[in-house]
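Omission of a single protein chain aside, the complex is shown with its protein chains in their original locations.
A, B, C and D label the chains in the order they appear, each numbered from 1.
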Amino acid sequence: MSVLNIEDLSKEFTVRKSLTRAGVIRALDHVNIELREKEVLGIVGSSGSGKSTLARLMVLLYRPTSGKILFDGTDVSKYKGRKLREYRSNIQMVFQDPYASLDPFHNVEWHIKRPLIINGYTGNVKDKIDDLLTEVRLDPPAQFRDKFPHQMSGGQRQRVYMARALATGPKILIADEPVSMLDVSLRVEILELLLSLRDSMGISIIYITHDLNTVSMITDRIYVLNRGRVVESGSTKQVIDNPVEDYTRRLIGAAPDPFKKIEVD
Amino acid sequence: MKDNFKNRKILIALGLSMLMILSGLSFFAAGANSSGILVASNATSGTSTNNNSTLYLSPGPSPAFTNDFNPYNIWTGPTGIMGMIYEPLLQVNTYNGTVLPWLATGYSFSHNGLYLNMTLRHNVTFSNGQPFNSYDVVYTFNIQKKVVDGWAAIENISAPSLYKVTFKFYTPQTNYLFYIGCTAIMPTNQTWEQQTNSTGFPDPQSAVVTDPIGTGPYTLQSFSPQKIVLVRNPHYWQPGLPKIDKLVYVDYTSNSALALALAEGKVQWASVFEPNVTSLFVHNNPTYNHYWYPPGQPVTMMINDQTPFLNESYVRQAISLAINRTAICQIGEYGYEPPANGANILSQQLNFLNNTNAQKATSLAKFNPSGALALLESHGFKLNAKKQLEYKNGTLVPTISLMSVSGYTDWDTDITIIASDLKAIGINVVTTTPTDSVLQSDIGSGNYQMALDTVTGIGPNPWYDYSGLVGPVTPIGKTAFVNEERWNATGTDFMSAYNNFTLTGNLTLQDKYINEMAGVMLNQMPIVPLVYSGDWYEYVNNTIGGWPNQANPYWIPMPWYPHPAEVVVLHLYPLTSKSTTSGKPISTVTYEYIGAAVVIGIVAAVSAVTYMGKRQKKRND
Amino acid sequence: MIITAIPIKYILKRLTIFIGVFFGALTLNFVLPRLMPGDPAEVVYEDLLKDSGGTLNVTYLHQLESEYGISTTKPIWDQYFTYLNDLFHGNLGISISFYPTPVSKILEEALPWTLFLVISAVTISFFVGNRLGRYAGINRNTGKDLAIDLFSMFMAAFPAFVLAFIMLDVFSVYGKLFPIGGAYSSSVNMGFNIPFIISAMYHAVLPVGTIILTSLGGWVLGMRNNIIPNVNSDYINFSQNLGMKDYQIKSIAYRNALLPNLTGFSMSIGLSVSGVIIEESIFSYPGVGMYMITAIDNLDYPLLQGIFLMVIIAVLVGNLIVDILLGFLDPRIKQEGE
Amino acid sequence: MNEAISINNLTVGYHWENGFSIVIKDFNLDIPNGIIFGIAGESGSGKSTLAQAIYHSLKYPGEITSGKVIYNGIDLLKTPKNELRRMRAMDLTFIPQAAMNALNPVKRIGDQFNDVLEAHGKNFAEFQHDIIDVLNMVRLGSEVLNNYPHELSGGMRQRTVIAMALVLSPNLVILDEPTTGLDVLVEHDILVDLKKIQRKKQLTMIMITHDLSILYEISDQIAMMYAGEITEYGDRDTMLMSPAHPYNYLLLKSIPRIGVKKYDGIKLTGNPTNFNEGNKGCQFISRCPFKTYDCEINHPVLEKEKDRTHYFRCIRYPEWMKEQG
Partner (left out) sequence: MSKIQENRSIGNFRGEFVKNKLINSLKKLLKPFGLLLANNKSKAGFVLLMGMIIFSIVGVFYTPYAPDAYLFKKSLGPSSSHLLGTTGYGQDVFSQLLGGAAPTLMVGFSVGILGTLISVFVGVLSGFASKRVNELINGIVNIFLVIPGVLLIMLFGAYFLGLHQNLGYLSTVLILVITGWAFGARTFRSVTLSVAKRDYILSSILVGERKLSIIFRQIIKSIMPVIVSNFFFTAMYGTMGLTFVEYLGVGNLNQVNWGTMLYWAINNEAYLVGEWWWILPPAILISVLMFAFILLNFGMDEIANPALRVFQTKKHRVKA
């Protein structure tokens, strides 16, 4: 069963060239993507491939030029107001930069409390916060509740942010390069956390990255995006082992690996 | 190579900024050529005179002179200057009523005042050589009558002969002698049309005359917004006059600038209000620097006579008694403006009043708060415990608003004094200071309670003083142009005396009517006179003599007063023996070059130091 | 993703903003005086009546009203279109306080003086201020920096008109170094001749100097605050790492800090015009400021509107020039609007 | 002399609101000539500070309190400012982090090349050939000379920066995170180019980055830094195949690689730490799974492994290897 279906989605940005002429940049070109339940889906592409635009379209921070975004079978792409908020509570996004995604003027508790209150959580808010913090392995929660973002490391922030995203009770979590700004030693833990969240909370995850190493580690299926188009898709193993497209092959070749050595001459 | 290029860049930048500044200046060059600001006419450089005497004068501060010498607008533009170029039929001293025959040698009323006949002077020519005669007079009045509806009381003007003019009124109007006599006479048709570049009857109000032609002692030599130069009219009809060859009107934009110029002798004749006249002006050069501030029109406290409480004459009298005019004179007016009398007439015209009226005029203007209270109490008012004035029934009298003009600092001070004086007799006053135009329109439309203003008319006797005060009562909300205090004179014999006055030329009869009017005025006090406004007049007698002053008040002395100023100028003469250096513009020029050199030197030094520093740094690197 | 565009586009964009603001100001100019109380025709009529000794007929009032186009019977939009129509024909009406001089004539005489003051003051304080600010920024946290900072702050804090009076007092009245007023000496003839130019510049020293002193602070502190982050910027670091000379580094930092400071020009022109308007009356300088005060006192709508219009056009054109200049100086701006 | 540059007892710190804190303490390292020497470290390890300190370009609030950086027999830290300026770009050069913003935004690339030449008293016309050469080396055409920086893509800007730093043929190149923020494909290409240039010109390159993968891909020798200290250094293959310090070992294990689904055993936990002056023992102690009481007491020194140019700072080697199994 698929939770999110992206059908024929295109996004164009208009750029005014002069008073009368306008240029069009096609960031996404008839993209079709299917996200299945409890699946970790990878979207891979180099910069400019449109993968970040896609993420923002999925949470409707941008509106599509054409095409549909089907959530549980209904097109949400024109939602506004209450319906939009309702949809967004089902689909959350983790940002790339953990140093920018938390409000420096509020503490951890506030960050998790707000989505709970907004989405009408009826239980004990304090307990729920502790639960969520434990869920993202910030243990013991009491130690973190009153901390401000600047008092935490990048990895901890990213976890707090995940707890905030989970507080709305989403069915889908979009992770846009969630580890690229983190130190090497912290990356694996965050990625494993994503996997464990899928297992424990039953959410589907879209993992967006340019890094084939991490993609191969956690995803079940991947879509390869190049210049706004899906050039290749399939199960992760199949795509990486037998890439069809030249672009995919180049991506695999460029993926950094300590055991490879660049040899010249 | 590269370094040289860098230096060139700096030079280019410097050059560019100089260019920008110069381009700002070049506006003037362009402006001067295209708009013809520079008007050079009647070049008189060839005229030889004994001792090239020049008088520098300023009619008072203004932003700039306007290039318009339209004789109809004798009061606008460079005020007073028109009197040197155009002349009236009669010269009237509005202080004391003295009349000098001028372009007219004589006048007489006939048919019981219905006709005014004027005999004109022979051998008068305009500055362009055209002879002056009755056609010019008829033309002058007709153009005003026909085009702008002026002279409404005159039925027609005719010229029985070349040197006789007859004015026919609808009803006898002996008071018109003053108005007619003081009108500047312009040359006929053709010249006027040439001057204004129009044909037929142009609107004399809005026509612009840049090349004036008149019978006066001076002609225009050059104009610029900061300086107007007049030179002797070689055709002037009074032999041997004027004795001063050149009049230079210099524009000063503020009181203090003009006062400082006066103190340094850069200007020798001026009319400027200066709060520190002794310390700034006189002390600078006590031998030559003098001032005389004869009292002028009264500054009055306008009262809206339609306002409840203020509509009672005894209330207005009480207010007049409660005001400390000496304090106003000393604090608000720097001691320059003496307290006014209660009859609303000029100080110089007090001798028109009989004893009763004169005494009453004095006593009503005397500071007497207890008298004021007694007067109010006699009409049932009383002071309560909080020292507030109450009606008989115990209600408080209303709070009254009092306006003066924002920026007229003396008046603004005066109203605070008045407010505290009235507070002493229990009347609460709120002061506001709107702009002049707002105040004028408020007074005009009756939308006020009390306000400072000068409304007294100008003329050779008290009838003219009253002419601005009386008239039909305009309803509040409609604009009134006379009787702005909305005084209802019916029930008094004021209007009959006022109207009868204009029917007779008999001086004793006129005196009688004047005293009747003054009597009513004192009884009713429709407005409250405060102090006489100062007719500011300063002169420097280092190179020029013959000035009117307190000892010899032969004529009205202010340079802005069009026709009287001409009389004064004709009395002036150069003092050959006392020629001193002060007031010579040459000194300014040298200062300027020194100043400019200093500025350029500083700029050069700074840029040289910067440049050297830069090179030093580059070499060090 | 980069779309390269020609500067024409940028200029056009600026022009549209210019026209928009211009019309806004034009409308404001129309509305504001009409909000003010009083009727100009009556004011003129009353003056003329007094001068003529009461011999002027009332019918002339109606003639005046039609002359001023402020008939009370016409609807407001009709007046607005008449106003616009008149404007485009260069007809600014007749001044009330200087009746019957046309407003355009007054402006023709006054505006050049004001422009002269504003242009000189803004250019000089721009150059001097930016240089000082650069010096302070580069010598950050030294005594020199502190001295310059405190001086410019204090100058900005001192009431400008009081400073003007003090300057006048010290340099003209007691020092007798500079004239007490006027735009040029009465002994020279106006025109494009050397004595006149020298005289005009000499008379401008005090007013311009005062405006420079009071407006310098903004440039100095702005430049200082712009250049400090610049000194630590990546490209400065890289330039230093490539062994560039001090003067090269300073000029790179200066040029990059200058660009954001240039955008402060619009504020500065407005401020300088304000300063000039106030100081003209103090230094008895025959620019629009002098007329402005007279016009307000006499409720001289046409003159007020004319002055307003001219000042706004001058400020807008100044801004436009700076904007366009910026477009050429800063290559990044060419792609603005993405 | 075999060393391109040798660093002796370098101590560097920063001023901040609450005082002065040391980031690098008593740092010693000799870098041989003609190789690519990689220095790896996570955030807080002081690697960027080290790069700037070596180049003597550290700015306030950073301050070098003691130590020497010997290049060609002279101490860079004691060289007069003007002398050092002349050496820069001529003898040794620096390619900065965030190279995207390292170009002056308001000047054309050509003019910026000219500025560099002018600073060293060289003539643009004479060097035109070299400029085109070096541009070609980083796969750019001479047409970029007419461009403004904002007209180039990120990769091209980075290549321009490299070209500009190399135009005067320096011997020693310090690269501080030269590929951070670039696209994977571009990153790979640039690394290849850098290596080519190094080999062709026989330069010494000091490459400093947090990204272990690319460091291992390109370097000949590698040093690992942790909290202001070197934990281990040696030849690339030695470091990769037989790490002697737990940090290096665990870090290598935690790098995700294609085809490696999950990894088991002991994991690296906790967060990277800064230099801690109060810590008398091993700086890595808070994250080390193999620590003993000794580690808390004794500050380990850099030891050399027998027969090999392999240094490490761990008192428990090789015992911890056995514990790990």
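One rule holds for everything that comes next: contacts are C-beta pairs under 8 Å (C-beta built on N, C-alpha and C of every residue); 3 or more make two chains touch, one makes a residue touch a chain.
Source: prediction; values computed, not measured.
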| item | value |
| --- | --- |
| Identified contact with the non-displayed chain, of B:416, B:454, B:523 or B:549 | B:416 |
| Selected from B:82, B:244 or B:260 as touching the chain missing from the view | B:260 |
| Contacting the left-out chain in the complete assembly, out of C:80, C:127 or C:161 | C:161 |
| Residues from subunit C at the interface with the omitted partner, ascending | 17, 20-21, 24-25, 28, 32-33, 35-38, 140-141, 153-154, 156-159, 161-162, 165-166, 168-169, 173, 221, 225, 228-229, 232, 266-267, 270-271, 273-274, 277-278, 292-293, 296, 299, 304, 307-308, 311-312, 315-316, 319 |
| Residues in subunit A touching the chain absent from view | 59, 61, 85, 88-89, 92-93, 95, 97, 100-106, 114-115, 118-119, 161, 164-165, 167-168 |
| Sites on subunit B contacted by the missing partner chain, in the whole complex | 256, 259-260, 274-276, 279-280, 327, 331, 401, 403, 406-407, 409, 412-413, 415-417, 420, 430-435, 438, 442, 447-448 |
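Here is the rule we use: only the chains that are shown with their structure count from here on.
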| item | value |
| --- | --- |
| Innermost chain, taking as reference the mean of every protein Cα atom displayed | C |
| Geometric centre distance via CA averages, subunit C-subunit A, whole Å | 53 |
| Sites on subunit A at which at least two other chains make contact | 48 |
| Multi-partner residues of subunit C (each touching 2 or more other chains) | 245 |
| Of all residues in subunit D, those that touch subunit A in their complex | 42-43, 154, 183-189, 191-192, 195-196, 199, 210-218, 236, 240, 250-252, 254-263, 267-269, 271-272 |
| Sites on subunit D touched by subunit C in the complex | 55, 57, 59, 84-90, 93-94, 96, 98-99, 101-107, 115-116, 118-120, 148, 150-151, 153, 161, 164-165 |
| Subunit B contact footprint on subunit C (complex, rising order) | 37-39, 42-43, 45-60, 63, 67, 94, 98-101, 105-106, 108-110, 112, 115-116, 119-120, 123-124, 127, 172-173, 176-192, 195-202, 205, 245-247, 281-282, 284-286, 290-291, 294, 296-299 |
